[in-house]
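In this view, the complex is presented without one of its protein chains, the others remaining in place.
Let's turn to subunit A:
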Amino acid sequence: MDDTAARDTGRRGLLQAAATVPLLGGIGIAPAALAAEMGRSAKPLRAAFSNAGLQATWCAQGKSAAEYWGKLFNVDVTWFDGELNATRQRGAIDNMASQRWDFVAIQAFGIGTLAAPVRKMIDAGIPVIDLDTLIAPLDQLNVHSFLAPDNEFMGASVTEALMQAIRGEGTIIMTQGALGHTGAQGRARGFESVVKRYPKVEVLDTTPGDWDVTKVARIWDTHLTKYPKISAAYFHNDDMALAAYNVMRAKGRTDIKIGGCDAMPPALQAVLDGRMHATVRNPSCRIHGGAIMAGVAAVVAGEKTGEGGIPKHVITDGPVVTKDNAHGMAWMQKQFLI
């Protein structure tokens, strides 16, 4: 009993370490050592993963992270691509649900569209880990755990960085993601909560770009024609921010302070060379790698949800990235740590 308890405590301790901060690199825990301590499965486990769509760099990075951590933990990861399409992902999850898995992890592209096949897997006793976006409200679907960032925090923290850059005075535009996306809604709430504390800042526009870089380029053509003075711009993801930057550069308006979200490698480079002022990390590797750890713990150690086990909702925040920490962030992403 004592031995088991001690092992469990050690494992939980390491889980917490993995889920708190980008500390692993800093405190010198090598992923291989962590895997051994965590209780790597003796027999290969079969896991099915699906995220919104591998066309998105964030999702592709998550796939690489899941496969990397899967190898360390002896988990054979099978991927079902969501193809950034709700109906295609539903078909893929239907196919996933018709097969047998040790655990599965899913990021829904269309909220509410995957509930039926996911419920079928849960009823079959398969631990289902929800990634980044709610498959369905947590009180309606008994997922093993929900690993997601606090989008409101991300929106607020990068907006605060922009406010500091413009010294709390001027004009700002927010280009939102798709309005129905819970992530975009949270980021917008975070943005608004910060902006209202700065009375000398005027919000010029909040038109959604729907994550679509073509649409964003069109919107920003109009913004730059319509508004002679724009101090800062906050985008709900980096891809949109970089697309808008190209329009700004073409019109000679590179004085606008740009904030993004996700902190993917191209955005880190943009922060380093000054095209973007800041971004905030949405930790794809931590979320996807964390799902491997949560799944292995559920299958190998029988970890349950709730007290003493994994929380129903694990918040996986990342930091704001500026020139000061961009290099370190890039290194940690290469190691699939954040």
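Rule of thumb we're sticking to: a residue touches a chain if its C-beta (ideal position, glycine included) is under 8 Å from a C-beta of that chain, and two chains touch if they have at least 3 such contacts; residues count from 1.
Please note the rule applied: contacts and distances are computed from a predicted model.
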Next on the checklist: Can you work out the missing subunit's protein name as recorded in UniProt? Choose among "ABC transporter permease", "Molybdopterin synthase catalytic subunit", "cytochrome-c oxidase" or "Xanthine dehydrogenase family protein subunit M".
Outcome noted: "ABC transporter permease"
Checklist entry - Among A:39, A:208, A:259 or A:318, which residue is in contact with the omitted chain in the full complex? => result A:208
Checklist entry - Just one of A:78, A:193, A:269 or A:322 touches the chain that is missing; which is it? => result A:78
Item to check | Hidden partner chain, residues of subunit A it touches | outcome: 54, 63, 78-81, 83, 85-88, 90-92, 94-96, 98-100, 110-113, 115-116, 136-137, 178-180, 208
